[in-house]
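First, the structure itself, so that you have it in front of you.
Omission of a single protein chain aside, the complex is shown with its protein chains in their original locations.
Labels for the chains are A and B, by order of writing; each one numbers its residues from 1.
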Amino acid sequence: MEYFLQQLINGVTLGSIYGLIAIGYTMVYGIVGMINFAHGDVFMVGAFMALIVYLALVAIGITFVPLALLVVLIVAMALTALYGWTVERIAYRPLRGSFRLAPLISAIGMSIFLQNYVQLAQGARVKPLPPVVPGGHQFGAAEGFVVNISNVQILIVVTTVALMAIFTVIVAKTSLGRAQRACEQDRKMASLLGVDVDRTISLTFVMGAALASVAGLMYLLYYGVVDFYIGFVAGVKAFTAAVLGGIGSLPGAMLGGLLIGLIETFWSAYFSVEYKDVAAFSILAIVLIFLPSGLLGRPEVEKV
Amino acid sequence: MPQTPAADAQASTEASFPAAVRDAAVAALIALGLSAPMMGLVPVQSPQGLVLEQRWAPVAIAVAVVFAGRLLLNLTLWRPGRVKRVGYVPPKLEAKLAGLARFLGPLAIAGAVAMPLLPFTERYAIDLGILVLTYVMLGWGLNIVVGLAGLLDLGYVAFYAVGAYSYALLAQYFGLSFWICLPLAGILAAFWGVILGFPVLRLRGDYLAIVTLAFGEIIRIVLLNWYWVTGGPNGISGIPRPSFFGIDFDRGPDGFAATFGLDYSPLHRILFLYYLILALALLTNFVTIRLRRLPIGRAWEALREDEIACRSLGINTVTTKLTAFAIGASFAGFAGSFFATRQGFISPESFVFMESAMILAIVVLGGMGSQFGVAIAAVVMIGGFELFREFSDYRMITFGLVMVLVMIWRPRGLVSSRSPSVFLKEKKAISGSLVQEGHG
């Protein structure tokens, strides 16, 4: 029981991180219908940005943790968003309306580029960061079992929920969200009606990258290490989450992230750590085969 | 078909030099934003924990390169008013090129056969030739799946791994020889192709790609963790080297050199391997060319063009797709067992996703469906990759960048036209813009 509750908490934390990355996949797939293969690497860039900005703040003497984290959050979001924007501008926009495979290959190329760019610029060694947010809480001592929740875990879940709420409002209520949904439905029609399609798509990438950088910051705080290779596996899992939840659906991405986080944690806890990625990849395959529209997605009807 | 280059729409409408400079300055500013934190501030370990080290020289170089490059492009290629025809080749010229390929093909084969025997060829060149030919073969094998049948497979390297491990394990546990294992490896890979292919055939393009990627990773993780069979990350070593149909390449009295009355030379084995992979690659090519003219090959291409129409014509799309998967996989299996016997050592390290991406890149950059284009792409990419061995740090980053740029330049690859499988009067190359690329 104790073990189970502990794993539940760990799973929810991990799931929040996957969910934040998954939103980037789901929004981009919804609007341009492509898998942004480089998104996992944008997340990795985000984690590095968070680390660098944090160290820079420490270097200039800002050591009050809440303030530092807030500044890190905002600056890392902005810098990573710039990466997201540039990736779209260079690798995807020239290929819009081109053959279906071209953007995918271009995205794989971009992913390889980003990984090696970061490796070259930052070195191949992992970067360990001592805990920034120490401490935690214990529950259940009176009932005879002990479950730990660290402050980092609380921070991750709360931040995720807050950002989720903000972005849901943006997509549901603002004109940007309306433009996004219009482009999802019919890009040509949207542009005829005066929606700036290029700008809307750019902003979608910017939003996705910003959320990925938040996930990067959370990852850094939670695990305390980053390296240039974390993007690939995290990316595939987050994509799995997006598909599981129903691609194109924001709540779906969050739900999918949560489920993938839980499955991975419980699989590692009760079966085997070595095969935890196999669990995630198998779920991806199973979901796509038996439930291709995901949990909250709209089914696709074959037109004859 | 004119392609839109990555030019700013605004930049091309403003005509003046100051505008070009202004645009380049904006680009440089963005480059500064991108590179300043990532390249300029590097966390390094110190006694006080991680501290930032400042490295502004690379940032300055990056910003300068972006400014100069963008300015140059603004003034030349992206000059306002210039007709944008990047990557455009007139259909007539393209048809001529395709016709030329018919003569170049045999010429290239002759060159490949003669290359190791030329007096100035060094051992390094033969080794490189073996590597390139392995990728040519893999490219041709994947071309069946991606180029002909239009099924996007990002986990092709899994079948390469199945072939390699099949040979290594069969040789290790049962002492079977290479020549028995080669067909077995192909059959096992084809079997896995069917097993993995069957559940995913209903999926559309991108989804199929990601599931095949997942399958590829699953196979690699299993190889990595199944210690008692595969040796885990340590891999399998001491894989038997190939024999000349039973005669070993060694110094002994029964060795190849002694049997044929030659002086012993380690080059014999290398030469043998070279001709072996050349033969395997040509077999792949021959079979593919035959298949294209058979109903199954036409059904693959029809499937790529329009799956629903195929079903209405009585084509069983499931078995048709599965055959493509199985045949493509079996060639990867052959190549895999060749790889195992050449290296004498295999480990999961050799079968990472990057390999799949590389093979797919060869197929797409070469031009899907074009045997000639795929061969060229393999030679250029793998050859280029090896030539830049000294700059190994910069190889992968360049590779990624080249993939993006080639896609922007020619989204359909180098040879994009399709040659009909049969004709009444005249064989006309079909422009790539008419050819579909499959949906699943």
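FYI, a residue touches a chain if its C-beta (ideal position, glycine included) is under 8 Å from a C-beta of that chain, and two chains touch if they have at least 3 such contacts.
Assume contacts and distances are computed from a predicted model.
S.K.: If you look up the hidden chain in UniProt, what protein name do you find among "Sugar ABC transporterpermease", "ABC transporter ATP-binding protein", "2-oxoglutarate oxidoreductase subunit KorB" or "Response regulator transcription factor"?
M.R.: Result for the unshown chain: "ABC transporter ATP-binding protein".
S.K.: Among B:A25, B:L77, B:A279 or B:A309, which residue is in contact with the omitted chain in the full complex?
M.R.: B:A309
S.K.: Of the residues B:L291, B:A357 or B:V402, which one touches the chain left out of the display?
M.R.: Of the listed residues, the one touching the omitted chain is B:L291.
S.K.: What residue numbers in chain B mark contact with the hidden partner chain?
M.R.: 287, 290-291, 294-296, 298-299, 301-302, 305-306, 308-317, 323, 418, 420-428, 430-431, 434-436
Quick note on the criterion: only the chains that are shown with their structure count from here on.
S.K.: For chain A and chain B, let me know how many angstrom lie between their CA-based centres, rounded off.
M.R.: The separation of the two C-alpha centroids amounts to 29 Å.
S.K.: Show me the residue ranges of chain B that touch chain A in the complex, using the header's touch definition.
M.R.: 3-6, 30, 33-35, 37-39, 41-44, 49-52, 58, 152, 199-200, 202-203, 205-207, 209-211, 213-215, 217-218, 221-222, 224-225, 308, 353-354, 357, 360-361, 364-365, 368, 393-394, 396-397, 399-404, 407-408, 411-412, 437
S.K.: Give every residue of chain A touching chain B within the complex, in rising order.
M.R.: Listed in rising order, the residues are 33-35, 45, 48-49, 51-53, 55-56, 59, 79, 82-83, 86, 89-91, 93-95, 98-106, 108-118, 120-123, 127-130, 232, 236, 239-240, 243, 274-275, 277-278, 281-282, 284-285, 288-289, 292, 302, 304.
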